[in-house]
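Every protein chain but one is kept in place in this view of the complex.
The chains carry the letters A, B and C, assigned in the order they are written, with residues numbered from 1 in each.
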Amino acid sequence: MADSFDLRCPVVTPMNEDGSVDLDGLETLVDYLVSSGIDGLVPCGTTGEFSALTDEERRAVVETTVDAAAERVPVMAGVGGTAVGEVRRHVSEAEAVGADSVLVVPPYFGGQSSADGNEAFFRAVLDDSPLPAYLYNIPQTVGQELQVDAVAELADHDSVVGIKDSGGDLTYFGDLLRRTPDDFEVHQGWDAAYLPSLAMGADGGINALSHVCPDAFHEVAEAVAGGDLERARRHQRETIDPVFEFCRDHGFAPSVKAALAHRDLVDSGTVRPPLDSLRGEAFDELVTVLD
Amino acid sequence: MADSFDLRCPVVTPMNEDGSVDLDGLETLVDYLVSSGIDGLVPCGTTGEFSALTDEERRAVVETTVDAAAERVPVMAGVGGTAVGEVRRHVSEAEAVGADSVLVVPPYFGGQSSADGNEAFFRAVLDDSPLPAYLYNIPQTVGQELQVDAVAELADHDSVVGIKDSGGDLTYFGDLLRRTPDDFEVHQGWDAAYLPSLAMGADGGINALSHVCPDAFHEVAEAVAGGDLERARRHQRETIDPVFEFCRDHGFAPSVKAALAHRDLVDSGTVRPPLDSLRGEAFDELVTVLD
Amino acid sequence: MADSFDLRCPVVTPMNEDGSVDLDGLETLVDYLVSSGIDGLVPCGTTGEFSALTDEERRAVVETTVDAAAERVPVMAGVGGTAVGEVRRHVSEAEAVGADSVLVVPPYFGGQSSADGNEAFFRAVLDDSPLPAYLYNIPQTVGQELQVDAVAELADHDSVVGIKDSGGDLTYFGDLLRRTPDDFEVHQGWDAAYLPSLAMGADGGINALSHVCPDAFHEVAEAVAGGDLERARRHQRETIDPVFEFCRDHGFAPSVKAALAHRDLVDSGTVRPPLDSLRGEAFDELVTVLD
Partner (left out) sequence: MADSFDLRCPVVTPMNEDGSVDLDGLETLVDYLVSSGIDGLVPCGTTGEFSALTDEERRAVVETTVDAAAERVPVMAGVGGTAVGEVRRHVSEAEAVGADSVLVVPPYFGGQSSADGNEAFFRAVLDDSPLPAYLYNIPQTVGQELQVDAVAELADHDSVVGIKDSGGDLTYFGDLLRRTPDDFEVHQGWDAAYLPSLAMGADGGINALSHVCPDAFHEVAEAVAGGDLERARRHQRETIDPVFEFCRDHGFAPSVKAALAHRDLVDSGTVRPPLDSLRGEAFDELVTVLD
């Protein structure tokens, strides 16, 4: 476990109404996020719609994030891909533009891969990696859980420093904590599991809703650290959970972007297909939940 | 939320080697459980193999449990069934033999029932119920989650006082806490989720592993109440979680019965089909985990 | 494989508007079904809502069906249950009232039972059975597929003569045909799979939609037997499939009962909870599909 709790934001990729990437908007957003007290930035994650970006766009998004962060907070670049050669190229580019670490998702056209097969994929990607790496469990989009056995093996790899778990299964999360060394970082990525994960001993959170209600996350962390579970529950239940419930029903990237647009923090709530931008009644409902 | 934490045991149904119910063994086991500091007994739950017992056996098991408990702790009787008429009969019999409350599972030959359909089932079962009732969410055997919407509606029913949630999904558990009144009791039934559930504000636990390591459950509850999360984690991870992992892989009723037989607390680890009794290597592995 | 194709009806249990069983209505319905050319009757199956009936009601439904059939067609009685002792009692009662065979579903509060466990359950139920028995695969309500390995073992059992497969997975269905002896009967219970199952060599169908469009089923069987696949496809696609699609979306028992009520073949479309009776727009849509 790390010494102090660490909250990072999986940054959305702002887009213009025609769907092109808005790098200026990203710069402004990064400034806002840093000023809100976030401990780190994670561009090109799932909320960042990495899988809908071309290679050139992904490089530009990471570079812009690094430049805008200006060493105030570290940048963990998402480098997801299904081919070892492509992912290695993304890692090199992340290093070239100044990212501090990378976030690597298992091959997501894999169906039910074996633990050995997933481990072999990560070893092929990360041997001699120029940057430290975090594994990334997100079964709802990958199609399977990254096996705890594979994580436990990879925890000893020189380049692997931790994992982001966005699956929302706290039994799995507990198994990660139990079966990896103390200095292996375990980050919670499922916002509804924030409080219980802190109680279980999580090292940090990489949470999409830190775009929307960063203060509530800080309050929960402080309250848990201070032993005031009642206060922690209040912030989790009253602030984080209602927004989370909306996002789960309507999609995280579309909902977070719509919330940011509603607050004039980005110009447009546009997302790329297969995601649907939030419109009409759903947008009105979001405004009610936020206000 | 209740004022103090409440740990109940979903009692196994001891069986002789030929598979017949061992009521004398049940009496002895109840004495042991009460002496171990348990706050309540739940016969004819899932761990009690209710679905493998005939109606006559179920009545005898509840009656024996009530008599052996001798008012030292309350008895919540499992009354699972799929036909309204049958479940109502089980409720009447539970009342007749002296149970304090009942635990009612949704109709488990239902596939994907609507929230309205499940709610209608519970209303038909519980209108004018002679005993207070707990709902029971256990999707892994029922085939679906009892919808939070249905629970929220039923929380206002005169006879409904709480729920046991054994699904292991803490987002669902959090939704229960958030969407029901404060005096509606929410009990955790998935042992691996014990610590985080306490942190989230659970009212109690109905945990199969309280047969095996009751002290660890008490330690966790005390530590959480006292704000010592580090101590709570130690007992959860070092004592409860390894046994839980074994049970999840080998079945709860077979594993718990085998553990009790190993400690001479019941005569035999026999279970009924479709469950398989624990034997050979699996049994040896359990002994290693326990000792 | 049997010599000629065999179509049986999994008879609904007619109910009065207050939800009580309408045995007179059942008698009339049986007469109608026999006159429509059906080869057999299957009361107390899934479409017959067996799981919502008390033991007394189940006995009465089977007895009424047998009496009304008056030996014109055989009766296969559903005897589903989760406790060996209960299922054996249902088998005895089916024999006592004159049923010709029984249909036995795996224990449906079982979650993920092993193949050995399921096999042990069926052996305990069927050893010395007074009636020949059909196994019943219906994972959508049981929670798991009855393993092909278990079926292959049970195919040798003296009392086991065949299986009804309602899972809709034709790879599984093909495995059944391939891995059981030629005289083991394999019946298709998923109406949308009727034509392809005949092509694969099914021995029969036990199809809920035979209540609604029996002629189409006869046409498909005749056309396949005569090598006219084009004609078979026409009847399957134009008549059976649209009704099937409606039923899949709205439930088989509610939809079939509503269709029968619309045609005055039963007095009411009432079903028991957790099923919802078909009403309003959904009912109007059904009428459009039927007419």
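As a convention for this text, a contact is a pair of C-beta atoms (placed from the backbone, for glycine too) under 8 Å apart; a residue touches a chain by one contact, two chains touch by 3 or more.
From a predicted model like this one, the values you see are computed outputs, not experimental measurements.
J.: Omitted chain: which shown chains does it touch?
T.: A, C
J.: Looking at C:Val87, C:Ala193, C:Val212 or C:Leu265, which makes contact with the chain not pictured?
T.: Checking each option in C:Val87, C:Ala193, C:Val212 or C:Leu265, the one touching the absent chain turns out to be C:Ala193.
J.: Quick one: which of A:Asn16, A:Ser51 or A:Ser92 touches the chain that's been left out?
T.: A:Ser51
J.: Please identify which residue in A:Gly117, A:Pro132 or A:Pro242 touches the non-displayed chain.
T.: Looking across A:Gly117, A:Pro132 or A:Pro242, the contact with the absent chain belongs to A:Gly117.
J.: Among A:Pro106, A:Gly174, A:Pro196 or A:Gly269, which residue is in contact with the omitted chain in the full complex?
T.: A:Pro106
J.: Could you please point out the chain C residues that touch the chain left off the display?
T.: Against the missing chain, chain C presents residues 168-171, 174-175, 177-178, 190, 192-193, 195-201, 224, 227, 229, 232-233, 236-237, 241, 245.
J.: Considering the whole complex, not just the chains shown, which residues of chain A touch the missing one?
T.: Counting only chain A, the missing chain is touched by 46, 51-55, 57, 80, 82-86, 89, 105-114, 116-118, 120-121, 124, 140-143, 272-276.
Operating definition for what follows: only the chains that are shown with their structure count from here on.
J.: What's the overlap between the neighbours of chain A and those of chain B?
T.: Per touch definition, common to chain A and chain B: zero chains.
J.: Rotation angle, chain A onto chain C: superpose the C-alpha atoms of these two copies and give the value as a multiple of 5 degrees.
T.: 180
J.: For the homomeric pair chain B and chain C, should the interface be classed as same or different, according to whether the shared residue numbers exceed half of all numbers used?
T.: same
J.: In terms of Cα-based centroids, which chain occupies the most central position?
T.: Chain nearest the overall C-alpha centroid, as shown: B.
J.: Averaging only over C-alpha atoms, locate the centres of chain B and chain C and give their separation in whole Å.
T.: The computed centroid separation for chain B versus chain C comes out at 34 Å.
J.: If you average the Cα atoms of chain A and of chain C to get two centres, how far apart are those centres in Å?
T.: 49
J.: Counting only residues that touch at least two other chains, what does the list for chain C look like?
T.: Expected reply: no residues.
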